[in-house]
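Here the complex is missing a single protein chain, while all its other protein chains stay put.
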Amino acid sequence: MAALTLHPDRLLPADPGVRSLARRLYAAVRELPVVSPHGHVDPRLLRDDTPFADPASLFIQPDHYVTRLLHAGGVPLSSLGVGSGPLPEDQARAAWRLLCSHWDLLRGTPVRYWLEDSLSSLFGITSRPSADNSDILYDEIAARLGAPTHRPRELLQRFGISFLATTDDPADDLSAHRALRDDPAIAATIAPTFRPDRYLEVGRPGWPTYVKELGDVETYAGFIATLEERRRYFVTQGAVSADHGHVDAGAVPLDRRDAERIYRSALAGTVTVREAVAFRQHMIFEMARMSCEDGLVMTLHPGIHRNHHPATLAAFGPDTGHDIPVAVEFTRALQPLLERFGTYPGFHLVLFTVDATVYSREIAPLAGFYPSVYAGAPWWFLDNPAEIRSYQRSVTEISGFSRLSGFIDDTRAFCSIPVRHDMSRRLDAGFLAELVSEHRLDEDEALETLTALVASQPRKVFKIG
Amino acid sequence: MAALTLHPDRLLPADPGVRSLARRLYAAVRELPVVSPHGHVDPRLLRDDTPFADPASLFIQPDHYVTRLLHAGGVPLSSLGVGSGPLPEDQARAAWRLLCSHWDLLRGTPVRYWLEDSLSSLFGITSRPSADNSDILYDEIAARLGAPTHRPRELLQRFGISFLATTDDPADDLSAHRALRDDPAIAATIAPTFRPDRYLEVGRPGWPTYVKELGDVETYAGFIATLEERRRYFVTQGAVSADHGHVDAGAVPLDRRDAERIYRSALAGTVTVREAVAFRQHMIFEMARMSCEDGLVMTLHPGIHRNHHPATLAAFGPDTGHDIPVAVEFTRALQPLLERFGTYPGFHLVLFTVDATVYSREIAPLAGFYPSVYAGAPWWFLDNPAEIRSYQRSVTEISGFSRLSGFIDDTRAFCSIPVRHDMSRRLDAGFLAELVSEHRLDEDEALETLTALVASQPRKVFKIG
Partner (left out) sequence: MAALTLHPDRLLPADPGVRSLARRLYAAVRELPVVSPHGHVDPRLLRDDTPFADPASLFIQPDHYVTRLLHAGGVPLSSLGVGSGPLPEDQARAAWRLLCSHWDLLRGTPVRYWLEDSLSSLFGITSRPSADNSDILYDEIAARLGAPTHRPRELLQRFGISFLATTDDPADDLSAHRALRDDPAIAATIAPTFRPDRYLEVGRPGWPTYVKELGDVETYAGFIATLEERRRYFVTQGAVSADHGHVDAGAVPLDRRDAERIYRSALAGTVTVREAVAFRQHMIFEMARMSCEDGLVMTLHPGIHRNHHPATLAAFGPDTGHDIPVAVEFTRALQPLLERFGTYPGFHLVLFTVDATVYSREIAPLAGFYPSVYAGAPWWFLDNPAEIRSYQRSVTEISGFSRLSGFIDDTRAFCSIPVRHDMSRRLDAGFLAELVSEHRLDEDEALETLTALVASQPRKVFKIG
């Protein structure tokens, strides 16, 4: 049976001289606490500290990175428990077997890298998953999952997480966060994030109804005041940022009267697609204004065509692996917003992309001029070694290291948090080692830069106290 | 006189440790048979087994990769025999001399790499082409071309080609293929490919006339039935795929009545540009439906502005080096097709691009979800080491190795087939060696993956029995 081992030099550059330099750099940041300013872990996981049910609910069901690759390889999503709660043991075991027996589908992907690290580091697995050992591995993992050492809070500490942001609905009362904050047993800060997307898309089915969950939104003025109030509430509950993920990056203010008119149409359910887009782009401008006022860092994640395969959406729900990137544009889209707020003191705008071409063409040039703009870490389809390396080179050479956001894991797979950060540290160490080996940076500077990227930069960019 | 030698380690990574690993991997696949599921060799070449006339007709006249570079360097296409049949010897010799004396124009290109390999491996040439040795080389090559060892069928065997697909007009009776299949002296499978582009572009000059070559196409229903029938005929003659190369990737079904109306206008010669585009996009959708029914693998090659220089088209015909890429979009363009057929059992859709940005942004994410979608090998302007390496990294990290089509040479230069496949094997070996050297893959997995890419993956993707 093939072994599963984690080589201490994994992901470091192949050249022996550069690798030895990278190793030194990496060693200095390897054990630093994890700061995770943006992700999708459910705060109730930590509040309730319920043990993970089984290997499938831990590693497969909630992780569309895993399920989409198996689906592409011919495995039905239903057999993986996608969109379901915890499965009966026989089904959970069968789902786990499907992953193990299709282990070759993951070759070369970061998903494989993350899983291997978790399996080895957290569960002491020493053999490569396969159809043959699937049941043995299942039992080994399940046994540990039942132990106190592998409950969510214990893992939070073991992962060295000092700050963890979740993603929350503006209507949420944030009681889970309050409970966590009030609990002296939790050393880490668990912060909510204001994510108002669905309230800003006024043409979406159901909007006239669900917008009322926010508060008194009978008028445009009330809508704005309510959003301002909800943001302030999030701030009081520890939120540091507001996150926005629409299909484009447009931010264009409307005349007050146009905004009011469209808002009325939206409430009446008669808004057109064009009006809804204009209103949403107006609201992104408004969100920037509010960020200037209340201090929430603004993060923009545009460029995703959501739910590309409607039948899968209908059967399994959203976030099931068929959100597909489209080309995205920032320079013109953000001009009105940056004209107005780009040099506003203390305003922070972090830009993400799944269209790798805009890093060097738009994001880095914007971040290299506007004090408010930061280049978000490689996101989603770009969170793999090849694209991270490309990002390091192209963004840094245009805007320097100080305009990077620091690493952001953006994951809903709790156990992948430490390994994702570790991957980033290894790749940053490798990149800096290359700069030193090309005599473009001295080693003391490389070390200082790497430490900043891991420790201080995310705190500075996300205003984490 | 400078020597021409083929170094055994050419194209392998420079780092000694990685290179030695790559060498081991490459050695294991070096001699495996060539599977070529998409290309442009004329089947009559093999049916008739006529000797190649001379070095110019073998290496220059039909190969726009070569002629465009010489043209850019100031050599008139007329002096190279572009668009002509075999040249009188003095002109063939002069064309060959133009290539040799401009050998420096090819530096750094894959064209140079392919030519060098062919000259050395096939013709035993040992000195670098130049104005000085042009006539000697001409004579050496011409002498071998006359020998039985260098006739097309003998080369087919020597190249180790086990499967070779051609590109054929739907109206073709495929008699050349039948003759080849019936000939016991041919061990390789020579398969036709259904390429209906010109019949689907109903606004093209001459369409109302030439469409009638297909059969009874007086009505839209007849047109559809005829295409279905021609596809079935191709299937009986061994075709495994249908190939589509239009300027965009759009695939949007029309209402039956709209399709019929536009079809009538097209027959009458009164179709508008807009209608012709809509009809063509409708027909791509229909082609996908037919692929689901008859099993032909669907390949899409969009994104080329054909015949950029009309004067060259008029003087020398199409495919003469001035087809230029444009930006292309897949995510939205293919959504209707994939919504309908993306998970249809057995449907295979292979996506190619000359816009390298869409590999990571669109193709890999699509191939990483839809069981039907495969990422086609780097195509045309991207079939060089730099872009192949970029493709390997960006596609594999998003979708894994199992979503790749395997190598496709797409060439009309018969003698370049083996070296193109060899280049791909070397680059795949190098890439996999890097993954192993970064401890992201074990060596046994790398070997298995490389063997699959060369041997089983193209057979699986193209349904080659």
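Details
In order of appearance the chains are A and B, and numbering begins at 1 in each one.
Methods note: a contact is a pair of C-beta atoms (placed from the backbone, for glycine too) under 8 Å apart; a residue touches a chain by one contact, two chains touch by 3 or more.
Values in this document were obtained by computation on a predicted structure and should not be read as measured data.
The hidden chain makes contact, of the residues B:Leu46, B:Leu106 or B:Leu366, with B:Leu106.
Only one residue from B:Pro152, B:Pro170, B:Pro336 or B:Pro385 touches the chain missing from this view: B:Pro385.
Contact with the chain not shown here comes from a single listed residue; of B:Arg158, B:Arg256, B:Arg274 or B:His305, that residue is B:His305.
In the full complex, chain A makes contact with the omitted chain through residues 13, 15, 17-18, 329, 331-332, 335, 338-339, 342-343, 357, 360-362, 364-371, 373, 393-394, 396-403, 434-435, 437-442, 444-445, 448-449.
Residues 2, 6-7, 9-12, 14-16, 68-69, 71-74, 104-110, 112-113, 128, 305, 308-312, 321-322, 324-327, 354-357, 381-382, 384-387 are the ones on chain B that touch the missing chain.
By our rule, only the chains that are shown with their structure count from here on.
One rotation lays the C-alpha atoms of chain A on chain B, and its angle is 120 degrees to the nearest 5. Computed from the mean C-alpha positions, the centre of chain A lies at a distance of 39 Å from the centre of chain B.
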